[in-house]
Each structure stands twice: as structure tokens, then as C-alpha cells.
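Excluded from the complex is one protein chain; the other protein chains are retained at their positions.
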Amino acid sequence: MHQYVFVVIGVLMAIAAVRLVTTKNVVHGALYLLMVLAGAAAIFILLLAEFVGWVQVLLYIGAVVVLLLFGLMLTRAPIGRTALDNQSRALAALVAGAIFAMTSMVLVRAFDGQMIDFSQTLTVRTLGGVLFTKYVLPFEVVSVLLLAALVGAVVLAKRDE
Amino acid sequence: MPEGYFGDYFTFGMFAGLVVVLVGGTLLLARLVRPRVDKDEKLSTYECGVDPIGGGWTQSTVRYYIFALLFVIFDVEAVFLFPWATVFEEIGIFAFIEMMIFIAILGLGLVYAWRKKVLEWI
Partner (left out) sequence: MTAFVVVSVIKVFVVFGAVLGTVLFTIWLERKIVARMQSRYGPNRWGPFGLFTSLADGVKLFFKEQVSPRGIDKAAYVAAPVLALIPAFLAFAVIPFGEHVTLFGQTVTLEVTDLNVGLLWVIAMGSLAVYGVVLAGWASGSKYPLLGGIRSSAQMISYEIALSLSLVPVVVWAGTLSLREIVEAQIGTFGTIGWLPGPVQWIGHLIPKWYVVFQLPAFLLFMAAGVAETNRAPFDLPEAETELVAGYHTEYSGIKFAMFFLAEYVHIITISAVAVIMFLGGWDGPHLPFLPWMWPLMNFMGKTFTLVFLFIWLRATLPRIRYDKLMVLGWKGLIPMALGWLVVSATILTVKDAYFG
């Protein structure tokens, strides 16, 4: 049952991803990106990681794609139906293929043969318990990373004036 | 199998399906029953009653983008706060201290943006 749902979601995501890179309208591209990210959220939920799934919706769909749309609206050039294309297709395909091969390899190596135990769910509390005891340092580093991003945004804003 | 975790999402998916079908159905049905009278004047966009000048798509100020960036950063912070809040009483004083450091660092960022007058609108 899980496999069938997974396959359906995966196929939908693949179609949306292909449309995302082939569409000529960047805002439509953002909408396809939305579909891909929603599919990823659905897969997280299917793998019992419901907190991660909804965070995916909240952060990627609710924030990052909105940021993208805002960016598109600020620049006049790519709005609307202008064809956006250049001659680097072969190079882009190569880079994308390499990234795909590498991430798949890393993922397969990391979780080789492991199965998810569907009898117990991963609650937020388990996640929080691990995050705030075992992985405290990465968590605090995240705050520094966010601070750096914030300072970067402020500097960008000030240079404009 | 439908009880428990996947049972919850089964009911939930049914609700989502019903909402999507009804909203989509309403749009389609309205398309079938509503009149359609084509007139060229009706197709122009609204601009105080006179013919619109120039295109509809214009650039807007970079300020909106800055606020969107700040929004993403603080949204990430808020997302970290929720799992922390659920385990706060279990972990105790340790969880308290680490979150205070986290909030302090991001608060510093907010103060920086404030002092640099990015949060002002004009």
C-alpha cells in the first residue's frame, strides 16, 4: 500500500519537476516548484515524519517560494511570457545529472537496507528530545547561520540606497 | 490499518479531497451556467475609468524583498521553537539556556536590522 502511494506521488513530482524546467513562464515555474515541494512533504508524511512534512509545507511552500515570487515581482525583466533561455543546456544537464547521481549514491549508502518501522510513529517530542540534547551544537550553529543571512539581507538593502 | 497514524491521514485526505472537489466543481458549474457577453471595452483593466496607460506589470521597491528575506529567517526560528516548546519541561534548565542563546543571537540580528533602519518603511 505504501509503495503504491509512494509511486503515485513520485510520478506526479517527476512530471511537475519536468514542467518546472521546461515552462517558459517563471511564475508558472514557481507554481510547479510548489507542486514538487508539496509532493516531498507528502513523502515525509508517508515515512511517518509528520513534523518534518509540515515544516516542509510551512517553510518551503509558505516562505521560500513566496520569497522567490517576491523576487520575480521586483525585477521587471522576467515577468510574463518572455522566453528565458540560453545556450548552456548541455552543461546544465551535466551538472544536474551529476548532482542527482551523487545525492542518490549518498542516500543509498547512508540508509542501505534500513526499513522504516511502521508500527511506531515519530512524534514531535522524540524529535525535540534528540535535537535539544544530542544535537545542541548544530542547533546553535543554525542560529549563527541565520544571523549571517540576516546581516547579508540588511547589507543588500543598505547598498541599494 | 486505517486506525492510528494513517487512519488520521486517511480521514484528513478525505476532507482535503472533498474541499478540492467542491471548490473545483463550483468553478466548473459556474462556468457552465453564467452568461458571456463579449465586448471589447469590458476586457480592459481598471484604471480609474480611463484607458489604461502602459503595461500592467511594473517593478516594485526592493523593500518588499528585504521583508520577505527577514520573514524567511524568523520563520525558521519559529519552526525551531515548536519542538523545543514540547520538550521544554522534560529537559528542563538545559533546554531553557540553549534556547535563550538561540533567541539572543537572533534578537541581536533584529536589533542590528533595527539600528540600520531597515525596519523603517519610508
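Each chain gets a letter, A and B, in the order it is written, and its residues are counted from 1.
Throughout what follows, a contact is a pair of C-beta atoms (placed from the backbone, for glycine too) under 8 Å apart; a residue touches a chain by one contact, two chains touch by 3 or more.
Since this is a predicted model, take the numbers as computed values, not measurements.
Undergrad: For chain A, which residues lie in contact with the unshown chain of the complex?
TA: Looking at chain A, the ones touching the missing chain are residues 25, 27-28, 31, 34, 50-51, 54-55, 57-58, 61-63, 66, 69-70, 73, 79-80, 121, 123-125.
Undergrad: Tell me which stretches of chain B touch the chain missing from the display.
TA: 2-3, 7-12, 14-16, 18-20, 22-24, 26-27, 29-31, 33-37, 42-47, 52, 55-58, 60, 64, 67-68, 70-71, 74-75, 78, 81-82, 85-90, 92-93, 96, 99-100, 103, 107, 110, 114, 119-122
Keep in mind that, in the parts below, only the chains that are shown with their structure count from here on.
Undergrad: Taking each chain's centre as its mean C-alpha position, how far apart are chain A and chain B in Å?
TA: Going by mean C-alpha positions, chain A sits 16 Å from chain B.
Undergrad: In their complex, what parts of chain B are in touch with chain A?
TA: Per the stated touch rule, the residues are 1, 4-5, 9, 57-66, 68-73, 75-77, 79-80, 82-84, 86-87, 90-91, 94-95, 98-99, 101-102, 105-106, 108-110, 112-113, 116, 118.
Undergrad: Which residues of chain A touch chain B in their complex?
TA: The touching residues are 1, 45, 48, 50-51, 55, 58-59, 62-64, 66-67, 70-71, 73-76, 79-80, 121, 124-125, 127-129, 131-133, 136, 139-140, 142-144, 146-147, 149-151, 153-154, 156-158, 160.
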